[in-house]
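Removed from the display is one protein chain of the complex; every other protein chain stays in position.
Showing chain A:
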Amino acid sequence: MSSGQDRTRLLKPLLFALCLLPLLLLVGRGIIGSLGPNPVEVLTHETGNWALRLLLLTLAVTPVRRLTGQVLILRFRRMLGLFAFFYAALHLLIYLWLDQFWGWSEIAEDVLRRPYILVGWLAFVLMMPLAITSTQSWMRRLGRRWKQLHRIVYAIAILAVLHVLWLVKADLMEPAIYALILALLLAMRVPWAWLSMRMRRLGSVARER
């Protein structure tokens, strides 16, 4: 156990740095002026893409643990989820500031008229309670309900993929890849959910006897 703790102590800062890398690269490109002819578009797309990628990575933790039996990676899940939220917040900030310039009537119109924007907002708003309750103390305070609350992550991921599917003009390849990965990650949970349901039912039957 202590060697595992040593390893996480080493790996956590490494993962932190890795998760920060996309942002640092964007800032670097911004400084040397290599974000291309439409920098705001690049910033929107990159932050959105990293929010979604990190969200999918977060969802990959449990299936990977089950398949490999490697429990250590569970300790990285919170960081991955929080970074997904961090990039989504940046994505939203760039949209509100550099795309809409805080024009609230246009922003409201966007939500009402454009399903992909509405779905993006829904995903982001749902991420907030999960980010807030991600601490140890909230975990303790909520007990069993913490796990139930954090199942919202499935809805968030589905909404985020819908967001990307709906914003594409013609080339569905990238969103289709995201959708496929998400479908796979969700499908992998089904056998375990089924098994644990069976176990619980068997357990209760046994108790009744």
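Methods note: contacts are C-beta pairs under 8 Å (C-beta built on N, C-alpha and C of every residue); 3 or more make two chains touch, one makes a residue touch a chain; residues count from 1.
Note that contacts and distances are computed from a predicted model.
Colleague: For the complex's missing chain, which UniProt name, "Transport permease protein", "Xanthine dehydrogenase family protein subunit M", "Protein-methionine-sulfoxide reductase catalytic subunit MsrP" or "Cytochrome-c oxidase"?
Modeller: Of the names offered in "Transport permease protein", "Xanthine dehydrogenase family protein subunit M", "Protein-methionine-sulfoxide reductase catalytic subunit MsrP" or "Cytochrome-c oxidase", the one UniProt assigns to the missing chain is "Protein-methionine-sulfoxide reductase catalytic subunit MsrP".
Colleague: One chain is left out of this view; which of A:Leu14, A:Leu67 or A:Ala170 touches it in the full complex?
Modeller: A:Ala170
Colleague: Among A:Leu24, A:Leu72, A:Leu98 or A:Ile152, which one touches the chain that has been omitted from the display?
Modeller: Residue touching the chain left out of view: A:Leu98.
Colleague: Of the listed residues A:Gln5, A:Asn38 or A:Thr68, which contacts the missing chain in the full complex?
Modeller: Reading the full complex, the residue touching the unseen chain is A:Asn38.
Colleague: Sort through A:Arg114, A:Arg145 or A:Arg198 and give me the one touching the missing partner chain.
Modeller: A:Arg114
Colleague: What is the set of chain A residues that contact the non-displayed chain in the whole complex?
Modeller: Residues of chain A in contact with the hidden chain: 35-41, 43, 98, 101, 106, 109-110, 113-114, 116, 166-167, 169-171, 173.
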